[in-house]
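Worksheet: one structure, shown below.
Only one protein chain is missing from this complex, and each of the others stays in its spot.
Chain IDs A and B follow the sequence of writing; residue 1 opens each chain.
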Amino acid sequence: MAIDKGTVEQVAHLARIELGPGELEKLSRQLHDILGFIDKLSVLNIAMVEPASHILPISNVLREDEVRTCLTVDQALENAPSKNGNFFSVPKVIE
Amino acid sequence: MRYQTVIGLEVHLQLKTKTKAFCGCAIDFGKTPNSGVCPVCLGFPGTLPVYNKEALNSAIKVALAFSCQIQEHTKFDRKNYFYPDLPKNYQISQFDLPLSRHGYLDIFSDNKTKRIGITRVHLEEDAGKLIHESNASMVDFNRAGVPLLEIVSEPDLNSPQEAFDYLTSLKNIIEYLDVSDCDMEKGSLRCDANISLRPEGSKELGVKAELKNMNSFKGVKDALVFEVDRQAALLEAGQAMVQETRLWDAENGETVSMRNKEGAKDYRYFPDPDLTVFIIEQTMVSRIKSQLPELPHDKMRRFMRDYGLSEYDAKILVSSKKNAQFAEECIRKYPGKDKKNMANWLIGPMLSEANSRKVELHELNVNMEDLISLIGFVENQSISHLSAKLVLTQMIDSQKPAELIIRENNMLQISDTAELEQVISGVIRENEKSVTSFRAGKTNALMFLVGQVMKKSAGKANPKIVGELIKRRLTDA
Partner (left out) sequence: MELNQLTAHELLDKLRSKQVASGQILDSLYARIEAVEPKVKAYARFKPGNTQANGLAGLLPVTVKDNICTEGLNTECCSKILCGFRPPYDATVISKLKKSGNAIFPLKANMDEFAFGSSTENSSFGPTHNPWNLECVPGGSSGGSAAAVASDEAIWALGSDTGGSIRQPASFCGVVGLKPTYGRVSRFGLIAFASSLDQIGPITKDVEDAAILARIISGYDPNDSTSVNQDLPDYTDSLGKDIKGVKIGIPKEYFIEGLDPEVKLVIEEAIKKLESLGAVSKQVSLPHTQYAVPVYYIVATAEASSNLARFDGVQYGYRAKSDSLIQMYKKTRAEGFGEEAKRRIILGTFALSHGYYDAYYLRALKVRTLIKNDFDAVFKDFDCIITPTSPTPAFKIGEKTADPLQMYLSDIYTISVNLAGIPAISIPCGFSKSGLPIGLQIMAKPFNEGMLFRLAHAFEQSTQWHKVKPRL
């Protein structure tokens, strides 16, 4: 399956990555090659095969509803690039 | 043209487990921002989720209460989108293998019972909260990771009132299960509505609008009422509808289009590799089913059967879990043969006292024994029904026992015929006209004479006995 620049641009937007014009060009070419290679999977007949989203046969892993200590507010905010009082701060969200 | 309204509701319910869905942070609201968080619910790099057993139990209870089929295989998926209140920029949710499907909820609307389909009940996690300032937005992650249930209805609701009744009914059931606070104003229950109109008789669905930002059941109804009118007007005018999300503006009473966010949504759902699949064994489902409390509908049927209540009365009593509990206890303790006597008191005077005070029955703090004794006074005709209601009001206000209030106010009825005969003699003497009318066959005159006796006895005469006595006197003579 071919991948064109428009698709790469759209996908980069979904992934929230800004691409410069040169970067977009190069990446489109590279992804085209990589997907060309990946397309060899399409020769296999997989109609009856179960997908392996988990490789382990384990299931039903749960934890008891028991309280553990939280971080302090300072610890939570320690790494924040921008904060305001006890909040993380981001550029204004416009809805 | 006449249109049919088609509504489907998506309800998000916060489960009131002790801890969050995927970490051990205590769920405790109203705290300092970002104080109820840990590396897991903050989505810090390297951290991993482990699902809360109690949340799964609660979810299965809810699904069973809506008669859903619990799916044997269920799993978590990631719903990917960027938003600052979403710590990992994906929400752990369920996509193609939800916990349960194909349930229903019976609602009582317009005096008819209607069955509303439940498409699915699935598990997910809540996001944090954003507070918008003039030039920045601030993020509090305390709510992030609280276990949520999403309950999706079929588009079976055909009026804003039905939507309101659906929510009321849903909340009622959840209340019985005791798994969520269901408080829309506090956000523990949230509701989005999909609404479209179609020409009466048409099978095809119209173009829908998704309504958000309603924060009360009434808000949901109001938003839907507005939307029905708006869409009908557009359709009448022959304008094309656009599928869109609209926000309810409660202040101005209107829905407002959200400017179409750039690009179509593509959530890129895929199975969350950090979590395992869940195989819900039938034995587990049976065990949880056996632990379910009696639900409103069953309780209503039982009240009708055991206590001879009408459907209407029983429905009123079970529409609040706490009222139902209090009522049932009262009815059980009531020694009289006809349980309906007690039920009438609860549905009548008690409930109107509670409603006027905006509290639940048990919050009136009426001692059950005392209530039974009050009813006893009426039954043995020591006081009239009317005075008994006054006594009840005083009992609630003063927290004094019924008997004391009756004695203090000298309210016992006069049933002593000798005493009554004296008063009656006086009344007959003073009202010859009425006596003549009665004898001439006008029964109204009797009522008047009884009234006069009541007046003279300051209301304490037993009206039934008085009537008998007068009748006897006037016909014998």
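Note that a contact is a pair of C-beta atoms (placed from the backbone, for glycine too) under 8 Å apart; a residue touches a chain by one contact, two chains touch by 3 or more.
Keep in mind it's a predicted model, so treat the numbers as computed, not measured.
Student: Since one chain has been left out of the picture, which residues of chain A touch it in the full complex?
Tutor: Contact residues on chain A toward the absent chain are 1, 3, 7-8, 11-12, 14-19, 23, 27, 30-31, 33-35, 37-42, 44, 46, 49-56, 58, 61, 63, 71, 75, 78-82, 88, 90-94.
Student: Over the whole complex, note the residues of chain B touching the chain we left out.
Tutor: 39, 42-51, 78, 80, 82, 84, 87-90, 135, 137, 139, 262, 264, 266, 268-270, 273-276
To be clear about the criterion, only the chains that are shown with their structure count from here on.
Student: Centroid of chain A to centroid of chain B, CA atoms only: how many Å?
Tutor: Chain A and chain B have C-alpha centres separated by 42 Å.
Student: Touching residues of chain B toward chain A in the complex: what are they?
Tutor: Result: residues 17-19, 23-26, 32-39, 42, 50-56, 75, 82-84, 130-141, 247, 258, 262-263, 266, 268, 270-271, 273, 275-279 of chain B touch chain A.
Student: Chain B touches which residues of chain A in the complex?
Tutor: Spelled out, the residues of chain A in touch with chain B are 10, 13-14, 16, 53-54, 56, 58-73, 76-77, 84-93, 95.
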